[in-house]
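Heads up, one of the protein chains got dropped from this complex, but the rest are sitting where they should.
We just call them A, B and C in the order they show up, numbering each chain from 1.
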Amino acid sequence: MRTATVSVPRASMIDDDVVLTVTGLNVDLRTPKGVLRAVNDVSFEALSGRTLALLGESGCGKSMTAKAVAGLLDPVADVTGGTVVLGGTDLAALTPKERLAYAGPELGIVFQDALTALNPVYTVGTQLGEAFRIHEGLSAKAAKVKAIELMRRVGIPEPESRVDSFPHQFSGGMRQRILIAMAVALNPRLLIADEPTTALDVTVQAQIMKLLRDLRTESHMAVVLITHDLALVAEEADTVAVMYAGNVVETGPVKEVFGTPHHPYTRGLLDSVPADVGRGQDLTSIAGSPPELHRIPDGCVYQSRCPLVQDICRAIRPTLEPDGAGRAVACHFSEELDNV
Amino acid sequence: MLTFLRRRIVSSALPLLVVVLGVFALARLTGNPASLYLPLNATAEMRANFTAKYGFDDPLLVQMAHYFGGVLRLDFGESLRTGEPAAAMALRAFPATLQLAGTTMLLAVVLAVIVGCWAALKPNGVADRISSFVSMAAASVPDFWLAIMGILVFAITLGWVPTSGVGGATSWILPIATLLLRPFGVLVQIVRGAMVSSLSEPYIKLARSKGASEFRVVTRHALRNAAAPALTVAGDLTVSLVNGAVVVESIFGWPGIGKLMIDSILQRDFAVLQAAVLLTAVSIFILNILIDLGYAGLDARVRPAGRRKKSSRAASVVVAEPKERKIHVQTTP
Amino acid sequence: MSRPPRNAVQLPSGGRTVAPPGTEAIALPRGESVADKKTSLFQLLLKDRFATVAAVVLVLVGLTAVFGPTLMGDLSTRQDLGATNRPPFSFSDGWAFILGSDSLGRSMLARLVVATQTTLSVALPAVAISLVLGSLWGVWAGYHRGWRETVSMRIADVIMSFPSLLLAVVILYVFSPSAANIVLILAVTRIPIYLRTARAESAELQSRTFVDAARTFGTKPNAIIRRHVIPVVLPTLLTLATIEFCYVMLAESSLSFLGIGIQPPDVSWGLMVAQGRQYLQTAWWLSFFPGLAIMVTTVAANVLAAWLRIATDPAQRWRLTLPRKRLLVRLPVKEVL
Partner (left out) sequence: MTIALATGSVLALTGCSVANTGTSSGADADTVRIVLPIEPTTLEPCDATLSSTGVVVRSNTTEPLIERDPTSGDLEPLLATEWEATGDTEWTFTLRDDVTFSDGTPFNAEAAAFAIDRAVNSDLGCDVEGQMFGDADVALEVVDDTTLKITTEAPDPVLPLRISFIEIGAPTDASAKVREPIGTGPYSVGQWDAGSKLTLNANETYWGDAPAFATAEYQWRSEGTVRAAMVTRGEADLALSLSADDGAGDLGLNYPNNETVALRFSGDIAPLNDIRVRQAINYAIDRTGITDSLYAGASVPADQLVPPGVVGYNDSLKPWEFDLAKAKDLVDAAKADGVPVDEKITIVARADQFPKIAQMTEVLQEQLGQAGLNIEVKIAETSVGLQYQVRPFVLDEGAIAMIVQHGNQAGDASFSTDSYMTSQAQMSMFGSPEFDALLADAATKTGDDRQVAFADALAYERDNLVQFAYIARMSGVIGKSAAVNYEPNSLSGDELRLAEITPAS
């Protein structure tokens, strides 16, 4: 894959720098039932050249968290607390206008469904070049040259002839590549990939993940991968934050978290994956379903499904407690978990 | 594109013929115009002469054959009222209407896009409600009332514009303002609706993620997608303006095709009516083709068959990625 | 590159029924039961002051149309040539003349009330007929595509380019200028509007997956149209019908202006405006009040339709229920208007 033609990466040249720090992020949602807390006190860090996975079921707030970081929340959702520090700037404190300067050069996002995310009425070339036109003031012609380079960079064959095609003339995998190309066009420090492969079949999924990995390595980006796919997390991420009902319940290096889960929810998730179940063991699934936002109980968010639930869980919500070794968990009984 | 045009022309020729035949037959259902053109105390002989002279006592089919024989020689008959060639009268009146309707629609579209976008940014918000209320109220005032009130207020009381007639720029203000309100009101609703749905599409988020300003998002990304439904409605509204500017044209003394048509109908001036209808029908037909072309220009997905340079490329790409394509097909349940 | 495990399990979706666009990932309250939903539609209406006012106006107009003429008796036709063009808002002549009297000394109020019935009995059937015929035709044409579509569209072209005034004159010539014939004219000339819209939407729908699915089960075309196409197309068409409602009232008034509309002694709002235009300088109220009636009814219908469109659309309904960030409440209603 040719890459060299794109300008020198602006992101950090070395890995493991802290690129993004999210602290105590709260997102409130105005709904017919009143104002609800969709994301509650979420904190995490993303490091350059590394992938952080936000893992959780649909509706757990992981996408909302990503959109809050990217400043793309819907009008009904508001960030009501916390900081989102990207490269030294607190994005949450910026006005929408000030944010524009960061969207693209500092932060790119890959959306889930490439067909609807691409504007059907413009050629892919126009859409790929748009970031250059906005942030670098390039002419349409120069932007098109850049667009062709980008298409080549993400592995689209014959970019010169395909640059004038419309999104509907591409296959699903190619469209996803185009989306990724757009996200990395200006070599951002941070790339948020919001379920980038959910709509794709397995082979294409692997190609796309490889592309993301290559790009990360190339430009030392920090990647925040949002997914509900445990296997993908296991394959791709360095660290993971498991979310449940708007809260991060457990976080840490993937290998450790998946190896010895400290939260009953993480444990439950892992138990429900057939590949990880030893022969002869019963395949389990987590009983019940996540609480709806307006019915989140006072105490622990997981109390209704937790096998270890005690009175204290119903009264006091556990906070995310770091263990000092890079892991943290929000459970009153995390130590007991190993013994169950 | 040429194939498309050819097919469109062929398939529209018949409706045009039907329109003219229909007008021909229906007009003659409204009775012999003799009493309109002869003195009240005209004798039976004068009536008979008149009827025979214009062939109104011939069977309808004979009259039709006669008429279309003339049309083939580009002879559209003469006006009963003025004795002038009917085609000349229609052609003379048409530009006035087209200019009025064209300017009106241009303004209506521009204003409606601005107001519609403004309203769509915050659906159900203050701006939305105000614009919706104002546009609907504006569109629901009878045009003749508005025209006369406009004259009384702006021409007589304030003296800003002339009362009527075709003259300098100021004489266009009242007719256009009167005609403008309905298309504007309707288009605001359409643009607003299309913008609301367009703005909630994922590609808007993508544009924002590239750092596109709100202005760019609205004008470049949302509006272009919202344009198609607005274009259809704008086309229909233009048609009804061309066909329906009768009231405004009569009040302001605007020598347009609408006034010509209603006068011809009421005066049973068949040849002029037929020429005017044929002319408007042809122009509506051209307008519809322009709208189709506009559609294609707006959205590549609806581009008509015939312009296949690009799709051949698309086809080659499918060939270039057979594996991915195949798998995709297999995994679709 | 290592492949992800083939047997990866994806997590279940959270429960959700109604979600704002773009907030898919958030679990929102589950839907209420059907009975709940109906009462909540009414409650939803009460929450929106604009829509509530619009609904009240329309109910009043409807009641006036139904009961008004009976209540007014012969008040609307009782002439008094000695007391013509009396100005409105003078209480000395009794309640009947609160809106003044017309050029023949009749009570404006009574005539407005009686005209409500005529106006609605022209506008509503005209809109209903063209809506039903045009929509069914359009849906049918769009679903089947092919020659049926082509022929239908060309017929629409014919009607569109046909001068509706000629049609009016012909019909009124051959028959008499009655309300029924005016309904007929207005209905026929507006059919293409629905026909074209319904065709476009239906043509798009017929290629969708759920229609395909129905087809593979062997469902008959008419059943598919009834069950899958019409419900989807209906909201758009109803919106169109509301806009057309306004158009039809105005068209009826334009016909009156040209002398081929509702004929005296019947009276409609349009006819009142048309007749009153001669008195604009001497008795403005003759055309002002009926014009106002047209405007208020139209605006109310559109406000309510806009609200209904949102309220019945699952993807938009949430907008109505939101607590506002910057509330309208701070603006007095007058300023908003």
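Just so it is clear, a residue touches a chain if its C-beta (ideal position, glycine included) is under 8 Å from a C-beta of that chain, and two chains touch if they have at least 3 such contacts.
The structure displayed is predicted, hence computed values, not measured ones.
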{"item": "Neighbouring displayed chains - absent chain, whole complex", "value": "B, C"}
{"item": "Absent-chain interface as seen on chain B, which is shown", "value": "30-31, 33, 35-46, 49-50, 53, 81-84, 89, 92-93, 95-96, 98-99, 102-103, 105-106, 109-110, 113, 148, 151-152, 155-156, 159, 162-168, 171, 219, 223-224, 227, 230-231, 234, 238, 250-253, 255-256, 259-260, 266-268, 286-287, 290-291, 294, 297-298"}
{"item": "Absent-chain interface as seen on chain C, which is shown", "value": "77, 79, 81-82, 84, 103-105, 169, 172-173, 176-177, 259-260, 263-265, 275, 277-283"}
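Quick note on the criterion: only the chains that are shown with their structure count from here on.
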{"item": "Most centrally placed chain - per-chain CA mean versus overall CA mean", "value": "C"}
{"item": "Whole-Å separation of chain centres (CA-atom averages), chain B against chain C", "value": "22"}
{"item": "Chain B residues counted as touching two or more neighbouring chains", "value": "202, 205"}
{"item": "Contacts with two or more other chains, residues of chain C listed in rising order", "value": "21-22"}
{"item": "Residue numbers on chain A that touch chain B, as the complex places them", "value": "70-72, 75, 96-97, 100-105, 107-109, 111, 113, 116-123, 127, 130-131, 134-135, 157-158, 161-162, 164-166, 168-174, 179, 182-183, 185, 201, 203-204"}
{"item": "Chain C residues touching chain B - in the complex, by the definition given at the top", "value": "21-22, 50, 150, 154-155, 157-158, 160-167, 169-170, 173-174, 193, 196, 200, 239, 243, 246-247, 249-250, 253-254, 257-258, 270, 273-274, 277, 280-281, 287, 291, 294-295, 298-299, 302-303, 306, 310, 316, 319-320, 328, 331, 336-337"}
{"item": "Complex interface listing, chain B residues touching chain C", "value": "11-12, 14-16, 18-19, 22-23, 26-27, 29-31, 123-124, 126, 129-130, 132-133, 136-137, 139-145, 148-149, 152, 182, 186, 189, 193, 200, 202, 205, 232, 236, 239, 243-244, 246-247, 261-262, 265-266, 273, 276-277, 280-281, 284-285, 288"}
